[in-house]
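This report concerns only the one structure given below.
Apart from one protein chain that is not included, each protein chain of the complex appears where it belongs.
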Amino acid sequence: MVKELELSTNEKELIISGLKEGIRLDGRGIDDFRSLKITLGPEYGRSEVKLGDTKVLAKVSCEVARPYPDRPNEGMLTLNTELSPMAFAGLEPGRPSEEEVLVSRILEKAIKINRAVDVEGLCIVANELAWSIHVDVHFLDNDGNIIDAACIAAISALSHFRRPDVTVIGEDVTIHPVDQRNPVPLSIHHTPICVTFAFFENGDLWVVDPSLKEEQIRRGDMIIAINNHKEICVLSKAGGLPLEMLTIIQCSKLAASKVDWVREKIQDAIANAAEVEKRKTLREIIIDD
Amino acid sequence: MKHSKPTERTKVKVVLPGDTVSLDVTTPGITLGPGLIQAGDSISCTKAGFLVRSGSIYWVENDQKRYIPETGEHVVGRISGKGGEFYRVDIGSAHQAILPFLAFENATKKNRPNLNIGDLIYARVALANKDMDPELQCLNPMNNKADGFGKLEGGMVLKCSLRYCQRLLTQETDICKLLGQVLQFEVSIGMNGRVWLSSDTIKHISLVYNVLKQAEALNNSECKALVNKLAV
């Protein structure tokens, strides 16, 4: 922890006393997310998420590659979540920090290992050609809870992304350029969305979507990722404050309702982006004429 | 803490690094403040901001957040460590500052101040130059009294730009006065971009914190509108 970011005793005491009365520093309720703004586009697969002051950018790209020898019928999905010193003061290059490992593992588990994206549908010719999808997540500004923001960015970017259309006739493989044939969206099985809880004192005080100051004084945390089938994809309470089983069950139920709220926001953003796209194509048709 | 009203201050123009300022170098008594440098016969700017003049003193005002310590300024610091005969204090500058145990009112070798790591203090920069770690003191050098310096109890710290702190201190922005009509609160403004604030209840402290944070980007009439919305 960089010396400059450490909190004084006054601030720590104030935040805890506030939580005891149900007051958070930015005026939110205990189980409220900060204002969430998702911007998709202009290119397919680009998503910028602002969760309060935390800003994350996700970009999806694709290329054609050879499938892995032990998985000849599947495409590849790679997630890259490197933390940069731009958002994280005090980060040293070289060995990945604890936070970086946690972020990359949670996203990998939620999206890749739980097969959110249909990788079998990405195969073009078994053993020879398959689509390799790369999701690059960039952290621009850290004001706490980068995992939830990164997950929203990655999922919305994947939902928005379009890959070039491919026709396979016998041995002949044609990859149609984007301007000749409309690109095709990815086949997404389910959409996991993360909700992070932070716990204070002896487990009686907790908040949803902790800000940076709250993260610094938390004594434990829990990350739950729930998909649209109400299944828990990832549940990670990696140590920290010991909690009652009842608290955990309550939090999981609360997370299920929060996830619905976030999913609505993502749907709205996708709908908005589709509108903008439609208007742009119409304008182009009119101008061409 | 009493602060004298500033002398007449006029904004001359917007400048960028490298711009030359057309001033008569031969005129005696011109003082160049931060952001201006004399290169031979001409004066050029090193920072982007407003060129400001007060009497015969010229300087550049900008929106930087990082504090460079200057002797005599008052700062809000956080105790980050204990050395042999001093505390290490984080004031947001490039180096941690030193606060000797004896730089307090009525401090003697036997009578040490009772501060812990994490405590907030209001202090005066006793010594600052580019070659050494800055030194602080928690007393007024004129009369060796505490005069408001020392440990700050409770409350909250707001981090903002240096310019905003100056505006708060010189009351160029009305936000403190306007907010004071609605709520009772106290502030200790540090020139290092840190403002300590406190009020009677947690809700009020949180309110003051958020209002001061938002008011940084607002002018006086917008501040008035914000406070009016609060009073409702």
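By written order: A and B. Residues from 1 in each chain.
The definition used in the following text is that a residue touches a chain if its C-beta (ideal position, glycine included) is under 8 Å from a C-beta of that chain, and two chains touch if they have at least 3 such contacts.
Operating definition for what follows: contacts and distances are computed from a predicted model.
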Protein that the absent chain corresponds to, by UniProt name, given "Ribosomal RNA-processing protein 41", "CASP-like protein", "Mitotic spindle assembly checkpoint protein MAD2A" or "ubiquitinyl hydrolase 1": "Ribosomal RNA-processing protein 41"
Selected from A:Ile30, A:Ala65, A:Met86 or A:Val101 as touching the chain missing from the view: A:Val101
Residue among A:Ser17, A:Ser61 or A:Asn114 touching the omitted chain: A:Asn114
Touching residues (missing chain, whole complex) on subunit A: 95-96, 98, 101-102, 104-105, 109, 113-114, 203, 219-220, 222, 226-227, 229-245, 248-249, 252-253, 256
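Keep in mind that, in the parts below, only the chains that are shown with their structure count from here on.
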Touching residues on subunit B, where the partner in the complex is subunit A: 78, 80, 90, 92, 96, 116, 118-120, 152-157, 196, 202-203, 205-206, 209-210
Complex contact set, residues of subunit A against subunit B: 3-4, 6-14, 17-18, 21, 23-27
